[in-house]
Every structure is written in C-alpha cells, then in structure tokens.
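One protein chain is absent from this view; the other protein chains keep their places.
On to chain A.
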Amino acid sequence: MSSSSAAGLALAQPPLPDVSAAEKTTLTVIGLGFLALLVAAFDADADRARLSLYAGLALSSGAVLVWSWLTFGRKPAGVQHNNLWLRSSTSRGAVAWVAAVVLTGFYVLLYWYSSPDDQGNFGLLNGLVHTLDPFSQALRQRPADQWFLYGTFYTLAILLMGGRALWKYRHSRYQVIRTCSVMFFQLGFAFLLPGILQFFQQPEFYFTYFWPLKYDYLLPGTVDYLVQNGQALGVFMVFWGAVMSFLATPVLTYFYGKRWYCSWVCGCGGLAETAGDPYRHLSDKSRQAWRWEVRIIYPILGLIILVTVLMWLNHVWQGAILGPAADGLYRFYGFVIGAVFSGVVGVGFYPLLGNRVWCRFGCPMAAYLGLLQKHFSRFRITTNGGQCISCGNCSNVCEMGIDVKQYAQRGEPIIRASCVGCGMCSTACPRGVLNLENGPREGRYQGSPFIHADSLRILS
C-alpha cells in the first residue's frame, strides 16, 4: 500500500465493519478443524489419528461452506467485492503473510521432507499419510503415500472453495458452469480416475494433463513404462497424450481460446479459480510485470522442448552422446520448474502474489496455448462501443495481470496470449462493456468505431 501516497491519492485507511458472531463462530470451527489435522499428524495412536483426521476434515469442510453462505449467500446476488483491498487477508496484510508461510511450508515438507524411507516412513507428514491408508486401500488398493495425501487435500480445496465460488458468483451462469467444470475435472479425472486405474493394476494416468505441462507423458521413460505396463490401455494413454498435445489443443484453442483448458479443465487452473479466487486481484498489472512474464514463460517453453528433444535423442542413441547432459537438464527442470516454481512459488505465494503466478510466468502449457490463442484462434474479449468509464474493475480482477482497461477504454478487443478466459472482467464490469466471444477471425482485431483518441504507446 506504500505506493498509494506516491500516487498522490492517499486516503486514510478506513475501519472494517465488524465481523458477525456467526462468521466468527464458523472461522473458529475452521481453525479447530485445522488443529484436529495437526493432532492427526502427530498422534502415535493410528485409530485416534484417523478419527482426528476425519473430524478435522468434517469440521473445516462444513465450516468453510457455512462461512461461504454467511458471507455471500445472504446478500443479493451480484459482484461482492466490498472491503477486498481493506481486509488483511486479501490485501497482503499479516493474515496473508501467515497463510503464505503455512502454505509454502507445506509444499517444502511435501517436496523435500516426506519421501518414504526404507521403513515406509513419510517424514513429518508420516502421521497424516497413514491416516489415509484405509481410504487409499478402498480407492486404489494400495496404502497411501505423500502424493495421495496431497491429491486428497488438493481436491478437497477445489471442491470446498468451489462451493464458495458458486455462492459468490451465482449471478453469472458463465462463472457457475465454469466452476462446476473445474470441480468435475479435478474430482473425476485428476483424483478418482487415476485411483481407479491403480485399483485395477493399471498405470496411474491423468487424462487432463498433457505435455508440455506434464512433460513426462511424452518423454521416452514414461512412454516405455506405459506401453509395457499398461498394454493396450497404456498404448491408448500414450496416444491420448500425443493427440491432446498436438491435435486437440490447437483445434480446441482455435475455436474457444486457451480457456477451454486453463480455466475449465486444468487442475492448476482449477485450484487458482477456487482456492485462489480470494487473491486474484493481487496480480501485478504493471507493464514491467508483463515484460518479466514474456522473458520468463517463453524460455521455459523452449527449455522443456529442448529437454524433450534431448531425451529422445538420448533414447535413440542409447545415451551414447548426450547421456549425462540430457539427464542433468531433465532433473534441473524437474526441480526448478516442476517443484519450486509450480508448487512452492505457484501456490505457496497465492496470498501475496495472486493465484496465477505459475500460470502466468511459468507454465509451458500456458505459453503454448497462449501462442495459439494469440495467433490462431477465434477467441477475443469484445469491448462494447464507447461504454467504458475507465473504472479499472476489470484490470483489478484479472488474475493474469492484464491491464484490461487499457484495451476497453480505447475500444479495442482484448487479444492477449496470457488471457485464460475466466470471464471475471466481464462479470465485474459495471457497465456491461466486456464480453468473451468466439467469432469469425476476420475483423477479430476490429476496434470500436466510438473511440478514436489514443493510439499512443500504452501497450508497447
């Protein structure tokens, strides 16, 4: 908030309205639920730990839904952003920092301190992992591991915070249907189906993740594994991955823009749109941030293409020439991009940097989809004539940090590689200026005839 005085628009920080007793109660119950999870993590008695886990999950899940209803459901349907930039939790205040530290800490534990040792001990997460054993046995016919724990929490977060988003955005059918879509794909395709595949002794496979995001799926090691262990199904999985990456992605993006994936199907996007929704306005809208975005995301796409090519050359030449180099590069990518960037920074920093840091700066799939969207798509966000009042609500809610109003106030359609088509700019616009549309490619960049003023270097 320090820049507000520099902007010459300084205002005193106003007090927040009191939180109602009912809201305080539900927030307390959520806290109790998390405490119960902590107990579950460190209780030596397995039965008691399990009981604690289920009690904790039930308490916090129920309370999150009740809290969402109390907060959003009781007010008339519409844009509900009051006090967004005033609350500590959603304006990088103390609450947000605590949340960020806890989230980041969880990812550090998950990635580097929970791999099982010889006795099947999952480090600090050991207690929590084993509480899920019965559930894991039922779903996958095998004991839980740290990734099953993560998948369970991740799916729960999308479902519960998806419930919150459904309350909050119930006035917009686009948002309601889109939220249901990410909840469906996470639960069905990124959680239940991979579990069921394992139940039937098939390779664990995520049909909604593709190369280059899930780069392993087109690397020789995984291809060999799938073909050998999955037989016909494995061959289909490899075929599916290749078709989705190289055929379905361009075709679907041509018709609908990258949103068909990023804000409707993808699990990372699903978490961002649900659990990350309270933080969407924190993305940096400055031109400088856009420059960094371009400098980072395209090299990452280039890097994963390079890794893929090298791994295949390596495979063909049986490691004769590039062996150690390719392997090293692969491991470097997995650590820096796959773990640190997408996990620790991407989700851990939600409360500070916004909910799409990974998608905006790091995801190679987003880069690939973005290039298609920008150059080979029918998708655009249309500006309605001269109705823009430059209020800035659209830019504010853009999780990808696009300064939407720069286009709207000039009467131009928004065609940007990074736009994930979440539709929030259109939802938040108080004057009905913005609309996500798929139309003929002819005239896609056609501006409004109602505004002519400035073609100055705003977007250079």
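By our rule, a residue touches a chain if its C-beta (ideal position, glycine included) is under 8 Å from a C-beta of that chain, and two chains touch if they have at least 3 such contacts; residues count from 1.
One rule holds for everything that comes next: contacts and distances are computed from a predicted model.
Of "NAD(P)/FAD-dependent oxidoreductase", "3-oxoacyl-ACP reductase", "Sulfate transport system permease protein CysT" or "Na+/H+ antiporter subunit C", only "NAD(P)/FAD-dependent oxidoreductase" is the UniProt protein name of the chain excluded from the display.
One of A:198, A:342 or A:426 touches the chain omitted from the figure, and that residue is A:426. Note that of A:22, A:79, A:233 or A:248, the residue touching the chain absent from this view is A:79. Residues 1, 3-4, 7-12, 14-15, 17-18, 76-79, 81-87, 171-174, 177, 286-287, 382, 384-387, 389-393, 395-396, 403, 405-406, 409, 423, 426-427, 430-432, 435-440, 448-458 are the ones on chain A that touch the missing chain.
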